[in-house]
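The complex appears here minus one protein chain, its other protein chains still in place.
Coming up: chain A.
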Amino acid sequence: MAERILDVKNLKIDFHTYAGAVKAIRDVSFHLDKGETLAIVGESGSGKSVTTKSLMGLLANNAEVTGGSIMFHDQDILKKSEKEMQNIRGKDIAMIFQDPMTSLDPTMRIGQQIAEPLIKHKHVDKKKAWSQALELMKLVGITDAEERIKNYPHQFSGGQRQRIVIAIALVCYPEILIADEPTTALDVTIQAQILELMKELQEKIETSIIFITHDLGVVAGMADRVAVMYAGQIVEYGTVDEIFFNPQHPYTWGLLNSMPTLSSTKLEAIPGTPPDLLDPPKGDPFVARNPYAMKIDAEQRPPFFKVSETHYAATWLLHPDAPKVTPPDEIVRRRQTFKDIMAHKAI
């Protein structure tokens, strides 16, 4: 069995605002094993970015962790002081941000920006750090690295900047790499290159990746496991095949159904908007937008029902007494594919 390096248990985070406490994360648990890629998908406001910020100790001042633990190996990140976090951030857990235009310092040569974590965390001398920075620039595919190491961020294109951001994140060979929408700001052809690069580097330096995105296409190509978040909770998690081909939660159905594929002829939108987390619904958070909702969905939060060893979903539809419902056509089609894959695996 793979080594477990991160274990998040019953995490709860509130944001204090003038309107009251926004319950952004409401009892979230997940884990990360060595070498795997976990994708967290969800809409804006679902809590996916807040979750990862808490792993880095980067929560805003008005945020309050009201419960739970984040175990990184045998230490609880939530109990660390800011000083201790500075020794973890960038060394053991590193992050790639969404916007490569704003995540680099415009006044610093990029060589120095890549070398900085080495000098700070690994106490490498400056000359050696620059030569390692050069190696890494070549590794992430910057041509003429010897020349360009002295350049400033504005001299690079968006795709190149994201390569540099990746180089900075990986320079200390972190155990966990958090990528928060790393390709959303890029064109599709550049996106494909960056994703390919991330996969290659993951193999080379054996890091685990938490990939935050709303793009299910990207998830399908990158993830080993997927957690679907909605309104501050994880509603379903499983292996990438289980989530895409055998989804159980109506929200996951809705997401898959509202994405156009190159062959789709009809789009089924999810009606309505996500709930207000100032006053979150007490039952299944998806109840108001769920065409399959039952009476109990409005009253009681569903527990996780086990679908397989690796696949769990929080929906009352999986309760033994629940009526059998037929999911949308697109989901039925996907489930057929799942049967084919499982049959193929059995052989």
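Convention: a residue touches a chain if its C-beta (ideal position, glycine included) is under 8 Å from a C-beta of that chain, and two chains touch if they have at least 3 such contacts; residues count from 1.
Just so we're on the same page, contacts and distances are computed from a predicted model.
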| item | value |
| --- | --- |
| Protein name (UniProt record) of the chain left out of view, among "Cation acetate symporter", "Formate dehydrogenase accessory protein FdhE", "Oligopeptide transport ATP-binding protein" or "ABC transporter permease" | "Oligopeptide transport ATP-binding protein" |
| Selected from A:56, A:210 or A:270 as touching the chain missing from the view | A:270 |
| Omitted-chain contact residue, chosen from A:254, A:283 or A:327 | A:254 |
| Full-complex contact with the absent chain, from A:76, A:144 or A:187 | A:187 |
| Contact partner of the left-out chain, one of A:240, A:277, A:317 or A:331 | A:240 |
| Where the missing chain touches chain A, by residue | 43-44, 187-192, 195-196, 214-221, 240-241, 244-245, 254-256, 258-262, 264-265, 267-271, 273, 337, 341 |
